[in-house]
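First comes the structure, then the notes that go with it.
A single protein chain has been omitted from the complex, and every remaining protein chain is retained in its original position.
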Amino acid sequence: MIRFNNDYNRAAHPAVLKALEDSAVDSFAGYGTDELCEKAADEVRAAFSCPDAAVHFLVGGTQVNVTAIAAALRPYQSAISPDTGHIHVHETGAVEHTGHKILTVPSQDGKITAEQVAQLGEAYRTSPIREHITQPKLVYISFPTEYGTVYTLRELTEMRAVCDKYGMYLFIDGARLGYGLAASDVTAKDLPRLADMFTMGGTKCGALFGEALVITNAALKPDFRSYIKQNGGMLAKGWLLGLQFDALLRDGLYFDICRRAVKLAMDIRAAFAAKGVPIFVDSPTNQQFVVLDHSQIEALESKYTFEPDHAVSPQHMCVRFCTSWATTDQEAAALIADIAAL
Amino acid sequence: MIRFNNDYNRAAHPAVLKALEDSAVDSFAGYGTDELCEKAADEVRAAFSCPDAAVHFLVGGTQVNVTAIAAALRPYQSAISPDTGHIHVHETGAVEHTGHKILTVPSQDGKITAEQVAQLGEAYRTSPIREHITQPKLVYISFPTEYGTVYTLRELTEMRAVCDKYGMYLFIDGARLGYGLAASDVTAKDLPRLADMFTMGGTKCGALFGEALVITNAALKPDFRSYIKQNGGMLAKGWLLGLQFDALLRDGLYFDICRRAVKLAMDIRAAFAAKGVPIFVDSPTNQQFVVLDHSQIEALESKYTFEPDHAVSPQHMCVRFCTSWATTDQEAAALIADIAAL
Amino acid sequence: MIRFNNDYNRAAHPAVLKALEDSAVDSFAGYGTDELCEKAADEVRAAFSCPDAAVHFLVGGTQVNVTAIAAALRPYQSAISPDTGHIHVHETGAVEHTGHKILTVPSQDGKITAEQVAQLGEAYRTSPIREHITQPKLVYISFPTEYGTVYTLRELTEMRAVCDKYGMYLFIDGARLGYGLAASDVTAKDLPRLADMFTMGGTKCGALFGEALVITNAALKPDFRSYIKQNGGMLAKGWLLGLQFDALLRDGLYFDICRRAVKLAMDIRAAFAAKGVPIFVDSPTNQQFVVLDHSQIEALESKYTFEPDHAVSPQHMCVRFCTSWATTDQEAAALIADIAAL
Partner (left out) sequence: MIRFNNDYNRAAHPAVLKALEDSAVDSFAGYGTDELCEKAADEVRAAFSCPDAAVHFLVGGTQVNVTAIAAALRPYQSAISPDTGHIHVHETGAVEHTGHKILTVPSQDGKITAEQVAQLGEAYRTSPIREHITQPKLVYISFPTEYGTVYTLRELTEMRAVCDKYGMYLFIDGARLGYGLAASDVTAKDLPRLADMFTMGGTKCGALFGEALVITNAALKPDFRSYIKQNGGMLAKGWLLGLQFDALLRDGLYFDICRRAVKLAMDIRAAFAAKGVPIFVDSPTNQQFVVLDHSQIEALESKYTFEPDHAVSPQHMCVRFCTSWATTDQEAAALIADIAAL
């Protein structure tokens, strides 16, 4: 079986595995206070041009989302999220578990607008019963979104302006950041001034596991390691995270392998389009949502794994094909040929 | 000014004040372990024909809602609520503050259907990623709703059946229960078998303050007083609650005064309708939502208080008029006359 | 039976009941936004000479403690409390329920020292593993304590200095504040500069219920009403709180009735001492802890209620006698005579 079902079905890029192997002969200080984490943090700051940012490495995505959000909010404050946001639909109520409400906003292919956020901000600002409702204080968006779409630089700039106007934090979940940067006019250097916090996902972009959290807002930096530890996110052998990000950031490997995966996804998308298969979402990244009929599904699922998303009609289903850093040219070519043969 | 702005702008029914005065010469055991609470609990059980129910008296509505819901749910479980539900829109995220997600359902004039609940139950039951989402375990509805509407016996019976099918609790917020029972085919005797827990609101129905929580599901009874204390809801002089409910339940006073208030509300509604004022919600209870233009508002607000709800157009606003146990015949007659003169 | 078992077994001082009765003919705005609360808040500010303080009225002690502490702390911060502190031993883990650890310190008759607090502050400041432990950020003490003892002005001044040194808040639980001020060199005017927040208890000092929270630290004031609502502590008919504190603060009634109760307690204490009954705690306030043998207990309990605290030996028990604003001269005299006759 050739796996296009998700982008986290393989261990790690060979460079990461090599770095892990090399480290095995050494011993390190615990809990992320080692030299590998320090080096990797410097590399993250360099890659995103944010020399003053705080950088932390955590194991997983839900963990980093909930830790960052809980650290940023006071008890009566809430997070704004697209109704398709990962924190709202796939994290078992983890944010609420820390005591905070999520205010959802209807999304378009996973994206929300600055205007929608402004409406919530204005509603709170002008509410005569403010103490009876939560204060929307943080905007959570994903880049790329759960549907593979990306925000443009203009859209994020508008979002930043609205956040500034209403005193909100902007948190960008970059679990698939590398794939997003390969498909948007937003660059790595833009993120630190747009977001108060953002993540650079490793798990889906070449690492065994690990997410880097970049905090640029000074108000959110103090004692952040206390939040990590309290939320169970402090890895005893923290250097395992440092060495992975070090390996991924050397010579821009992280960005290269994601760009390549996006290229393959575009080829697959073109094959579907050429065949007349409806493209469900106009996604420029490594996740492609297309609508297949059952015979097409049957034809492809004998050889490939892909993920059902939802039924579109009794005869049709929207399904997801993912490429990743691990997808080979041969795998993509095989799929493209089989699509053409549908 | 004559106040129709809400149903909690006056102290308490004279019978309640008299009972309080009478009690002042005596001393009592603390924390609701006194004989007045015991007597009142028996009277609640009698009034609702549920001899085995546990009855607790708490001071306020948000307090009783959050205590009951937090006591019923395990950390990964969530509450289903209408999108207009009090716990969702007017309690500053209190339920989330205890760690639980609220799953909202679009409501029609404050009401939701058994079918909507069934869809959420079925979605969880059949989810292939159940551990990534919360389990909807409790249905929260208000009777009457925040818009004054009531469920019929048939609707509640269907809701009960869906809850049974999916193993959910049904919690009925009866902050205005007396007004609802005066306007529905649901009777006091029906509630205990329909709901796992329900409240009988005192604050808006003749008491100074106080909500009775009736728990009929045996699984929800153990150690409930521990939850009350932990959530700050155990009144040191608990007998102040007992004596109020005792006074209100004597000879059915609670039900009588609410029925009378509903009658006055119906007269006011008829006056608006006769004048051609649009009735925004078809409410059979003490809250009436009507659409007035600015000149009408101006005409009435010099003499009466009422509450703006939302703008319907640049020229029109939906406003709320409330009657209560405290509304006098003269006050209602004056308003009716002034409506006629609009 | 004459009740000396606690100081919350009677309704309220006649002046409070009168004020309540008088208010019954009027209607008020809800949720504490009324003119009575405003007036009472001004009177609190005047009584304690803190014109800039924020003043809020809540119903109960556990409620106000947990709301204030949860509002002051960030998730990784903890509260320091005497091991006998009410928040630690009698509130069903309410503070922990909001997510915060309580660091306990061994107490002497309910009191702790500035030096003990300094040790915890210094331990955190110098800890090499700070992120693995909580930050002690708030000191909780009671005035008077659960054992009736009081801090001296010098002791509180030292505590304040230590809190300043380590960046901690000082929160004084004044559930019985009136009794404490009657028995210490600390005056009402001292409290605002000593504490960041303190409460002026009504429940045990003449009110039906109610605690005033005084916040003097500007950092703790913003959006405090949101915390109250979220924690279920916002009374719909908030004016019921305002009118009580207004009645109690008129002409210093609050302080007078508490001073009188302390005087009676001193007389009772003297009677026990004269009889050779061991005084368990050297308490200058309305709570007296003495050690009685079983025959003495038997002799007194036919006529008086008092509270067992703990067994001192198989033959002796430490018991508590409380006076209050409600204790009459006759009641005290009767007890004193019966003590003499033991």
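Order of writing sets the chain letters: A, B and C. Residues in each chain are counted from 1.
In this text, a residue touches a chain if its C-beta (ideal position, glycine included) is under 8 Å from a C-beta of that chain, and two chains touch if they have at least 3 such contacts.
Small disclaimer: the values here were computed from a predicted structure and weren't measured.
Which listed residue (C:E131, C:E155 or C:D173) would be found touching the missing chain in the intact complex?
C:E131
Just name the one of A:L120, A:M234, A:V281 or A:M317 that touches the chain not displayed here.
A:M234
Since one chain isn't shown, list which residues of chain B touch it in the complete complex.
Given the touch definition above, chain B has residues 31, 70-71, 74-76, 98-99, 130-132, 134-135, 223, 225-230, 234 touching the missing chain.
What chain C residues would touch the chain not displayed?
Here the touching residues of chain C are 75-76, 78, 89-93, 96-102, 129, 131-134.
What does the interface between chain A and the hidden chain look like in terms of residue numbers?
3, 6, 8-12, 14, 17, 20-21, 23-24, 26-30, 59-63, 66-67, 91-94, 97-98, 203-204, 208-209, 226, 229-237, 240, 326
Convention: only the chains that are shown with their structure count from here on.
Which chain lies the greatest distance away from chain B when centres are computed from Cα atoms alone?
Farthest from chain B by mean C-alpha position: A.
Pick the chain whose C-alpha centre of mass, unweighted, sits closest to the average of all protein C-alpha coordinates shown.
Answer by centroid distance: B.
Between chain A and chain C, what's the gap in Å when you average each chain's C-alpha atoms?
50
Any idea how many Å lie between the Cα centroids of chain B and chain C?
Here the centre of chain C sits 34 Å away from the centre of chain B.
Can you pull out the residues of chain A that are in contact with at least two other chains?
75-76, 98-99, 131-132, 134
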